[in-house]
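Note sheet for the following structure.
A single protein chain has been removed from this complex, and every other one stays in its place.
And then subunit A:
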Amino acid sequence: MKRDVVNLEPGVESTPPIAPVTEDPRYIGARLPRHGIERLTQGQGQYVDDIELPRLAHVVYWRSPVAHMRIKGIDDRIARSMPGVLMVATGQDLAKVCKPWVAVLGHLTGMKSAPQYPLAVERACWQGEPVVAVVAETRAQAEDALQHLVVDWEELPLTVEMERALASDEPVIHPELGDNVCFSRRLDVGEVDRVFAEADVVAETTFEFGRHTGVTLEPRSQIAHWQPAEQRLTVYHSCQAPHMMQDLYARQFDLPAHAVRVICKDVGGSFGVKVHAYPDDFATVALSMLLGRPVKFVADRLESFTSDIHARHHRVKGRIAVNRDGEILGFEIDDLTGIGPYSMFPRTSAIEGNQVVNLVGGPYRHQHYRAQLHVVFQNKTPTCQYRGVGHPIACAVTEGLVDLAAQRIGMDPLEIRARNVIPDDAYPATGASGIKLEVLSHEACLRKLREMMNYDALRAEQAALRKQGIWRGIGLATVIELTNPSAAFYGIGGARIASQDGATVRLNPEGHVTVLVGVGEQGQGTEAIYRQIAADAVGVDIDQVRVITGDTDVTPYGGGTWASRGAGIGGEAVLLAGQALRGNILKTAAVILNREAGQLGLHRGQVVDAVTGEALLPLSEVGRIAYFRTDTLPQGFTPELMVTRHYAQRDYPFIFTNGVQASYVEVDPDTGFVTLLKHWAVEDCGRVLNPMLVDEQMRGAIVQGIGGALYEECLYDEQGQMLNANMADYLVPMAAEMPDIEVAHVMTPTRSSRLGAKGAGEAGTAGAPAAVMNAINDALAPFGAHVHSQPITPEKILRALGKVK
């Protein structure tokens, strides 16, 4: 029997082919190893800490040891006299050269925050806030001197617990703001009370999400180099958004933007941690300007834990209304999140909660939804966007409630999802929260998952093992993820963060191609996919393409890497530029050959006769004549063999992707230990540009999500002291505990671009915590126990089982 005959349901057995975007597709969509990573396997990467410059000085920061203090005095006499010390600087010193900032967005109505400085001025508001800078000839000398700095402080009253932040007797962290509210939002689409009152079943619970952090293996690091003779600032920065940082440095230091160059070489992991502007980023620049020499800052791991952004600290009361037949009628949530004492610059710390409001219930076709959000200040490390931004919360709340409802009405979890997802033929659609969904494939993904994990057999195995006292659970999570953002994310709110991106593609004299792109590389394989796209778009062998990113002096202006935009936005710009260059090459060849451009084609490095395919002119000849023998070209014709194109996604606020994940776990009811047996993910990121890279994005993101679900939490005491600020005590996922992860793809290209690619970098993190939580609760179901507090530790499981008090 032929394969296409047995394939009864589209999307189940094989992904339907999607039309190629180029004439001779050889690389787009191919499972190609990433070019250029051999050097990383040989220790030849160049991360910021690997860079040495003449007269390089090193800064270390004295950070507040307490969560809230008034700085009474700083005695640096001994520190200044220590060997090698070049400068000791305070908040007041640096405030003279760097303006303070207030991180709010205009479209988040009513949002407020307080002015923040490179180093604390008068007060420090969290444990880890930088207060004093010590610069020396070597890092060791700076650290030695730091020990001799004497800071006199007075502890101030604290607001630590977010649940207490709004209480009338709680200290207000910034009195001028009136209260500890950063941002509030209420969304009510109407008739929610009626729908809940009339529903057959209402299930409700409270979800908790532990504050956690990114733990990039390469810490945040930076070299600021102010060159007084040129009046120019060069910053080598381990970051995701070089042009954003260029703009911020220029504005905070009153420099013209052209006087600032930001260079990103290899970046040792980012995940959102490195997309924000930190106080010590500005402090390091200020020190370089004051000293007139390059200054290097590399966070050590201990200070990373209290100065890198944290994320995800939410308490969400949620309820769901369903009918006995499984129809989901509505959701309601009340989300409280604590973000530290300041909203983070420039993206703000209200986005995560705002996303939760937008995304809860997102996969489903219910019509009723009400949400309330309070974003509050507290004396802990600031939180901000971290891989997935609100999605892991929204997904866990949604999917946790769906499972509770399914349990209450006795319906299979896969069945209730299949009945309620917005059908694949119903797009474009608008979710109950108002989110615009271009085109999704929940039904196809659920079918594929069922087949891939052999769902029915796994349920049978689970049932059989329960009889032997082995408690396994299967957890599902349907996911939506926003990618390819328009200016709706930041631009409309006044943040100067580009939503467009550009690519320049150049034919070199030898017939090779150089590509410059505004979006950079932090390990995702961005440069690799640009190479694939450019090779196909122009029509050359991939080994003749070189990609350059990460230098604001060199690349087109762009937003960089965030909100899963590298493939969809940057990739589209490369495609458009490559295709335009191809057109210009053919125009040049037509002049050289005295033919009509329309009669010519470009095939694998040769200009060919479009009809016969006969090779007429190699690109090396086009390049030779265009660059060196312009005397042979007619007057009035100039070859344009370098082309720039830009792309901004403007059809929708965001292009949503979707997918579904499943987790299979075993819970030991005596110890509370969870063993992750297997994880599956079906994702739809539109056109897959390189399945090998997408698979690894999914797997890495899933493991990052599992970290938050099971292990990771920044634990604080009531004095606002982080108790586990080191890698031994803060638990990150390591290889031994992680499951094998199977990934499959459904491809529903976006029509907002020629390339049709959507983002793939965050969906794994979005869905994994929900899938794992649901799997654990499925395993605990025979005991009548539930855990909705992440990280789901053995202790919490034993409490749920009533085995410990």
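Keep in mind that, in the parts below, contacts are C-beta pairs under 8 Å (C-beta built on N, C-alpha and C of every residue); 3 or more make two chains touch, one makes a residue touch a chain; residues count from 1.
Basically, contacts and distances are computed from a predicted model.
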item: The complex's invisible chain, by UniProt name, from "Glycosyltransferase", "Large extracellular alpha-helical protein", "(2Fe-2S)-binding protein" or "PTS system galactitol-specific IIB component"; value: "(2Fe-2S)-binding protein"
item: Option touching the unshown chain, where A:38, A:122 or A:415 are the choices; value: A:38
item: Given A:47, A:427 or A:783, the one touching the chain that is not displayed; value: A:47
item: Touching the absent chain when the full complex is considered, from A:28, A:173, A:195 or A:215; value: A:215
item: Residue of A:699, A:758 or A:796 in touch with the missing chain, whole complex considered; value: A:699
item: Interface residues of subunit A (partner: the chain not displayed); value: 33-34, 37-38, 40-47, 49-50, 83, 140, 214-219, 266-271, 298, 300-301, 522-525, 692-693, 695-696, 699-704, 726-728, 732-738, 740-741, 764
